[in-house]
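Please find one structure pasted underneath; my questions will follow.
The complex appears here minus one protein chain, its other protein chains still in place.
Let's look at chain A:
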């Protein structure tokens, strides 16, 4: 079964060590992104456009049905956290969040911090779980949602805002998590095309 979870496992027992996963290029901060060049830029731009259009469509449909839309920006932050070294993953996720803030027309920094928090948790989880499989995906996305909303909570506390309420947490977050989880396998195709395949769990961690 490919969906094995190795919580608290030894890094040396996982794929990557001695198997070519942590080769010199990876240790030097290389990523699993496609090779640099016009094709990489093109794919990134198309992916961004697809992300904006799909998120807009999902939000519209979800609004019509009165539920929270799946968060494709969160899935993008998760994907980046899997593919980049930790610090770069945080910065990239923060950038994606800034884009979300920009699209939403709200206050800058809110979703940016949320996605950075999501990426933080995925990077932490990433040290302990295997590289593929549905269960791993569930753990990663759930952790990302938790990280995102914890960060929202920190910001709401900082702002002394009632942005986060128990009712919101009970009514919105489970639906958002479920929708995002259901959509993540499908969206993973777009992520693989736009950002490249996911590396092993230990790659890019240093």
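Keep this in mind: contacts are C-beta pairs under 8 Å (C-beta built on N, C-alpha and C of every residue); 3 or more make two chains touch, one makes a residue touch a chain; residues count from 1.
We adopt the following convention: contacts and distances are computed from a predicted model.
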Per UniProt record, name of the chain withheld from view ["Cell shape-determining protein MreC", "ABC-type transport system substrate-binding protein", "Spore coat associated protein JA (CotJA)" or "Fibronectin type-III domain-containing protein"]: "Cell shape-determining protein MreC"
Option touching the unshown chain, where A:44, A:67, A:103 or A:178 are the choices: A:103
Of A:58, A:74, A:122 or A:145, the one touching the omitted chain in the full complex: A:58
Residues belonging to chain A that touch the chain removed from view: 49, 52-61, 64, 86-87, 90-91, 94, 101-103, 105-110, 112-113, 116-117, 120, 123, 151, 154-155, 158-159, 205-206
